[in-house]
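To keep things clear, I will list the structure first and then write my remarks on it.
Missing here is one protein chain; the remaining ones are kept as they sit in the complex.
Our next item is chain A:
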Amino acid sequence: MHIPDGYLSPQTCAVGYAITVPAWAVAVRRVQRVVRNRHVPTLAVLAAVSFLVMMFNIPIPDGTTAHAIGATIIAILLGPWAAVLAVSVALGFQALLFGDGGVLAFGFNCANMAVLAPFVGYGVYKLIAGRSELTAPRRALAAAVGGYAGINAAAFAAAIEFGLQPDLFHNAAGAPLYAPYHLDQTIPAMMLAHLTIAGIAEGILTGGVVAYLQRANLPLLRVNHAGVAADGEKAAAPRRGRPLRVALGAVAVMAVLTPLGLLAPGGAFGEDAPEDLDLHKYGLSAVPSGLNKYNGFWHHALFDGYDFTSDAHPTIGYIVSAVVGIAIVGAAIFLITAAVRWAAARRGATRRHETAEQS
């Protein structure tokens, strides 16, 4: 999954850095706050561990071996932001010392394996682990599934980055200038290998380490699990999702999935324009008059047909439409979450008021 230089265009690589540099900036600030001036030795040692974890050959049930990236296990032990920095440094070593992964492509390699993988893996882990005890077998299982999901998310992102190249960059004769495969070829190729082999390796490592630490080194597991009960302790109150965070999360998921629209062949059923209807297929002799009358009733859409350049630049039109759509849906989710929170807070206040009056 380490993308070498030459597979992605320099323009695409610039986008990779545009994603990763802000993530690094936030990560440095967050990690400094958590571990204060201990961050340099802690992160340095973690980066070294992350690098070595990529050297562990993991026996897969069918008799082959594969190696993991270890992003999820670091996220579970010290938080996803620490994982961002540790895996980035490890990837930097590989790019500069061993030519494994490109220098221009370093931005996207980090976006996939050092940003997306730990956050997806950690999110899945938190979701499955729920409020179970620190020593519960459910946590080891959650870690294994989290690791599996994290590496597959990274592979999926890499497949999208490869698959967009031939559509965006080709010469006058139509020869692709960079990675030559389309999305419908890159996604199955990448996902087959990662769903079956690499994902299992990451899952075995992540689950195995958590299971071992539950038995042998609980203090280390507790570093990033403040407030999680172990063996009958009382758990702290859970944190509620903040509206902005929920909205941004939803927007991020949609943004990652946007390019999938380019994959879809043909059109959706029932969305054809009247002149595209296959009348013969439905046993009709003419377009129904009602359909004719009300079709095109509303002509004032901002991005008519997901486009605003009257088909001069279909790809740009599609992407701009997507970005605007994502922003609007994100804003809607923000408002809904804020309203739900406001209602909950109001109900809580009324209840407190009533209790106070009764006593």
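Quick note on the criterion: a contact is a pair of C-beta atoms (placed from the backbone, for glycine too) under 8 Å apart; a residue touches a chain by one contact, two chains touch by 3 or more; residues count from 1.
Here is the rule we go by: contacts and distances are computed from a predicted model.
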item: The complex's invisible chain, by UniProt name, from "ATP-binding protein", "Cobalt ECF transporter T component CbiQ", "NADH-quinone oxidoreductase subunit H" or "SigE family RNA polymerase sigma factor"; value: "Cobalt ECF transporter T component CbiQ"
item: Given A:51, A:81, A:156 or A:318, the one touching the chain that is not displayed; value: A:51
item: Per the touch definition above, residue among A:208, A:249 or A:325 touching the missing chain; value: A:208
item: Contact footprint on chain A, counting only the chain that is left out; value: 4-7, 9-10, 13, 24, 28, 36-49, 51-53, 55-61, 63-65, 73, 77, 85, 89-90, 92-93, 95-100, 102-104, 166, 171-182, 185, 204-205, 207-213, 216-217, 220, 223
